[in-house]
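A single protein chain has been omitted from the complex, and every remaining protein chain is retained in its original position.
As written, the chain order gives the labels A and B, with residue 1 at the start of each chain.
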Amino acid sequence: MQSPAIEYDYTVAKWFSYLAILFGILGMGVGVLIAFQLAFPDLNYIFGQYSLFSRLRPIHTNTVAFGFTLSGIFATWYYVGQRVLKVSMKESKFLMTVGKLHFWLYFIGALLAVASLLVRYTTSKEYAQFEWPFDIVVVIVWVLWGISIFGLIGIRREKSLYISLWYYIATFLGVAMLYLFNNMEVPTYLITGMGDPLHSVSMYSGSNDALVQWWYGHNAVAFVFTVPIIAMIYYYLPKESGQPVYSYKLSLLSFWGLMFVYLWAGGHHLIYSTVPDWMQTMGSIFSIILILPSWGSALNMLLTMKGEWGQLKENPLIKFMVLASTFYMLSTLEGPIQSIKSVNALAHFTDWIPGHVHDGTLGWVGFMIIAALMHMAPRFYKREIYSKKLLEAQFWLQTTGIVLYFSSMWIAGITQGMMWRAVDQYGNLAYSFIDTVTVLHPYYTLRAIGGLFYLVGLFMWAYNFFKTMTASRAIEREPQFASPMAA
Amino acid sequence: MFGWLERNPFFFAVGVFIVIAFAGLIEIVPDFAQASRPVAGTKPYSLLRLAGRQVYIKDSCNACHSQLIRPFKSETDRYGNYSLSGEYAYDRPFLWGSKRTGPDLHRVGNYRTSDWHANHMWDPTSVVPGSIMPAYKHMFTNVADLETAYAEALTVKKVFNVPYDKDIDGDGKVDVPLGSFEQAKKQALAEALKIAKETKREDLVKMVESGKIPEIVALIAYLNGLK
Partner (left out) sequence: MEDIRFIQGVAYIIFTIFLTLILYGYIIHLYRSEKKGERDYEKYAKMALDDELDSPPVDKRDEKEREKKLKRSSE
């Protein structure tokens, strides 16, 4: 094998890592603020109309989903992609340029889009609030990423694609399809020549719009918060622990299991349809059989650590990743429970839903991105991680934060749901709406404190990363497995 | 076949795409045909109400309010008749919301009045002690953007055949007139003046009389129409 004198090129991966930290702090800073606003409404006015809850909530969701999470996905792609394909971006000027262009367009587009939300430009559709010009920027950014993926695959040395790449490819395709269909809109200025040039109107109306939106909403969660994060864990956990994936076959199966299940086995459409009962039953049985392989992923990750649980004590990065897969299992269990008809009747519209969302995002998405970046830092800068103690402290602080968050929201959600439907002895509603609001105050406060813990943890992370970059002890060569850390 | 797919990234991608796209196709398309018909009595939004709807969207009221009453007794007791798919036929985008930090608003026009809304939007806690809804004072000075609302109305009329300037219920009269921008604006001002007077706020009445409609007036027109 001719050994190339060149090395992997981490430029773009580094840039996206900085962005992930930046957007993480921004987005979750806003998250903490809006969490406190629900407990203490006076906080709505600290920046006049620009800090009203309703203005900031979409900024929170978009910044964490499309700022923090996507940056994390891109950062890890530009790192993992090269390594498992065994090809350096240095080998192709073209791909290097595409990568840098991808970064800058994404960064500038993201800033402008957030600014547009702040001055009230929004389509109001959740996770698709950006007005049409920004949608076009999003599409271009996505195409650039696609060129980067398939370009790098084109010049690979390794013939077979590692399982992580399957997931990155699926992310690329899934989001592309969903985003395009959900954001079909007609710019009103182009049709009439008057009014605000940024304004547009949805191509779909009423129930149809809702149908497309939730098809998008549900699956956007799959393709932004699940699929690419699995891509990460399939690389970083084995690499950090030095253990091969427990069963590679199971990982392949789980991939198709997930693809089939997530978009397909919703099943709820069948309940209302006119097909015979026995067919409906068949449908349900087979959907359950489909689910089994999709749970393989999480188990596969945990089993990868089989016989190596000692590392869990030694290495905080392993802690982050093992807890991440545990939260993944928790939220994939909670999701189906919430979609049972009678449970959904209670849980829908309540705080239980944000509770569920944040198990997944804080525990699974957040922890995985944190661990991935800290794993890459020593490789980026050829220095050891600045402080293991700080990383440990961060882990415990953030875990406490998550527990506070979801436990308070469970109670809040169920309380709220029960109070909305409670009746007195004559069958009249027992509570006025405002009763069901004021009762939540303690839970909203607890949630906000949990969020604050998590945010403080992010600052510790940023500090640790920055110190690793600038002030930590240098190492001679890239570590093969466990990341070196100073005490 | 499987081994081959794994080594051919292009066909692999095509396979993944077919699986995810096909699911959407079967899940969504059949419902599309079913849901798009308006129920009797549903009419397009007048210019003023459309402008109010845009204010509702711009300030993301849907972050805390749903507009979807589910067919449970506890909900119909609290909010009124449950929502029908056809009632949303002219909603672009839909505003069902996903979180009820505040109550459902789909029929709020049945039980709240213009002056109640004005006081409530100015300072919610003064009307409902303990409320955690923010005050929206900027709406009392911002001027509603009628031009953009008109552009939207004209767009949906042209592109999606929304029945403006048409006799919908067959009583021989035009139900929701739109006309030219000048005509539409004149009518919106007349509607706005009535609402401004109902709010009993001098400043709002003065603004409307000077030819400018404050956002709050448009918003109230929209909320009053939610029935």
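The working rule: contacts are C-beta pairs under 8 Å (C-beta built on N, C-alpha and C of every residue); 3 or more make two chains touch, one makes a residue touch a chain.
Only a predicted model underlies this, so the values are computations on that prediction, with no experimental measurement involved.
A.B. asks: Per the definition of touch given earlier, which of A:I136, A:L190, A:I289 or A:A422 contacts the omitted chain?
C.D. replies: A:I289
A.B. asks: Can you tell me which of A:G257, A:P316 or A:G401 touches the chain that was removed from the display?
C.D. replies: Once the missing chain is taken into account, the touching residue is A:G257.
A.B. asks: Decide which residue listed in A:V245, A:M301 or A:M485 touches the omitted chain of the complex.
C.D. replies: A:V245
A.B. asks: Please give every residue of chain A in contact with the chain that is not shown.
C.D. replies: For chain A, the residues touching the absent chain are 1, 3-4, 6-8, 83-84, 86-88, 91-95, 151, 154-160, 162-164, 234-235, 238-239, 242, 244-245, 247-249, 252-253, 256-257, 260, 264-265, 269-270, 272-275, 279-280, 282-283, 286-287, 289-290, 293, 478, 481.
A.B. asks: Kindly note down the residues of chain B that lie in touch with the hidden chain.
C.D. replies: 2-3, 7, 19, 22-23, 26-27, 30, 33-34
The rule we apply is simple: only the chains that are shown with their structure count from here on.
A.B. asks: Averaged over CA atoms, how far is the centre of chain A from the centre of chain B? Could you give it in whole Å?
C.D. replies: Distance between chain centres, rounded to whole Å: 30 Å.
A.B. asks: Given the complex with chain A, which residues does chain B contribute to the contact?
C.D. replies: Against chain A, chain B makes touches at 6-7, 9-10, 12-13, 16-17, 19-21, 23-24, 27-28, 31-32, 35-36, 54, 57-64, 66, 70, 72, 74-75, 77-78, 85-103, 125, 128-138, 145, 147-152, 154-156, 158-160, 181.
A.B. asks: Spell out the part of chain A that touches chain B in their complex, as residue ranges.
C.D. replies: Its residues touching chain B are 37-38, 41, 44-45, 48-49, 52-55, 57-58, 120-126, 150, 153, 159-161, 166, 169-170, 173-174, 177, 181, 186, 188-189, 191-192, 194-196, 199, 201-202, 204-213, 215, 219, 252, 259-260, 263-264, 266, 269, 345, 348-351, 353-354, 420-421, 423, 428-429, 433-434, 437-438.
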